[in-house]
Each structure stands twice: as C-alpha cells, then as structure tokens.
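Shown here is a partial selection of chains from the complex, left in place.
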Amino acid sequence: MNGRIEVRTEEREQLLDITRAVTDEVKKSGVRDGVLYLWSVHTTCGITVNEGADPDVARDIVAVLRRLVPRDGDYRHAEGNSDSHLKTLVTGPGQTLLIEAGALVLGTWQKVFLAEWDGPRSRSIAYRILPA
Amino acid sequence: MNGRIEVRTEEREQLLDITRAVTDEVKKSGVRDGVLYLWSVHTTCGITVNEGADPDVARDIVAVLRRLVPRDGDYRHAEGNSDSHLKTLVTGPGQTLLIEAGALVLGTWQKVFLAEWDGPRSRSIAYRILPA
C-alpha cells in the first residue's frame, strides 16, 4: 500500500507533529506486522522522530539549529534558503518505522514530525507500507 | 522476524558498539538475503554506523557534538537534556542495514553503534528482518 500524506506548515522553521496522520494510514492498510517508509518529496523539509510530550523540546531543537546554521550567511545560492537545505540534510529526507500488532513501534515519548525548514508551505509526504 | 536488543550504556554521551548483538540476531533469523531495520524507542539516543577500529573516532565524534551543542544553553525544556534530543535528531533514531549471504553488508571499518546522548541508561532497540 502506498500514497501521500498532505500537510500544511505554519512557521518558517517548525517540527510539525504528523503522528496521527501516519497512524491513520497504518490502520487503513490493515497491515499487522511490517514496515512503513516515509519520504518527503521536498528539499527544504525532512522527517524525524523525537519527543512530543513537551513542546519545548521541538522549540529548543529549532533554536539550536538556527544558531548553528543562521538564515543569513556567506551563501551563494540565490534563493536565500541555503540554511533550509543544510537543515534538511541534518534531519534526513525520510524515516523507516516498524509496525507490530497493527501499530507503529514508538516509545512512550516518540512522535513523528515533519521538520519544516522553509515554510510555511504545503508539503507532501510519500509513504509505502510493506507487510512482513 | 522481529524482536528487541537490550543494552546498558555507561556514559552520558557515548558511541556503544552493538555490532555483535545485531549480528547475532541476523544469524538467529537464518535469513540469507534481506534487510534489517533497527529502531531506538527512545528520544535521547540514536543508531549510527561509523568507524569502530580506532576508539578515538567515537571519542572525537562525541567531542565535536559536545562543542556544537553544549549541555547547558538557552534551553526551555525543563529536564535539562535538550542537547540530547538535538544530538538524537542529528544521529537519527534508526538505521536500515542490508543482508547478503547471511551476513550484514558492512565495510571493513564499519561498526553499528548505539549513540547514547543522555546516559547511562538501559536502552531497547527494536528490530525487524525482512527476507528478500
């Protein structure tokens, strides 16, 4: 089973919790045991998994990356978003998640995030679910 | 085949070589050709693959990340481990490894590491092996 998850981000830089949308696709697939692949088809946002209980974690992650890779710098790329491309490399463009007993294998605090580095934008995440 | 690999880390920040434990699961599975998925169910440690021959490489990696993302900073997250969450994003929460002829596809110097960023702790790594 494969498809697209469409989301809308709200900030230039933001970790957007997409766990529910991803979980819904797993349920729809009916797959009990297998693997879920997530892939951002963009070059200025990525997919990651991190703590979602305290929103300050996402805020701190964004703040550290802003400090390390400022928006303005000695960049040649004329579009003014070289920092977004670098942050996307750091985050990674996709993630592979495990499915057991019809549910994603996630720890107590883990949430799936679209890591937006050049928003706000409409974003499309391709996915495929393979049964074991 | 799926399961858990349980390990105990010894330092706050450390690359812990888990290659043998991972290799054992591949052997137990009997899978000759396929794919192995590793997934940390935590938000302050990740999985990576890097040089394991000279322990100074792991030491240098930890030292650079400590310099770039210090433990103390202008963080809001009250638990005092925002740096650990950021280092986990950089490392990534999981890895996908290839299996050929009953063995992991690893280069001469490659070892599989649990990257601990907020230890020492007991850590659980979920895995699944899919035959080709």
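Which chain is which? They are A and B, in the order written, and residues in each are numbered from 1.
Convention: a residue touches a chain if its C-beta (ideal position, glycine included) is under 8 Å from a C-beta of that chain, and two chains touch if they have at least 3 such contacts.
Note that the coordinates shown come from a computational prediction; the quantities given were computed from them, not determined experimentally.
Participant: Once every copy is counted, not just the 2 shown, what does the total come to?
Facilitator: 3
Just so it is clear, only the chains that are shown with their structure count from here on.
Participant: Distance between chain A and chain B based on Cα centroids, please, to the nearest Å.
Facilitator: It comes to 20 Å between the two C-alpha centres.
Participant: Looking at the complex, which residues from chain B come into contact with chain A?
Facilitator: Contacts found on chain B: 2, 37, 39-43, 68-69, 73-79, 82-83, 85-86, 88-90, 92-94, 96, 126-128, 130.
Participant: Inside the complex, what are the residues of chain A that reach chain B?
Facilitator: The touching residues are 33, 35, 48-51, 54, 56-57, 59-61, 63-65, 68, 90-92, 95-98, 100, 105-107, 109-110, 115, 130, 132.
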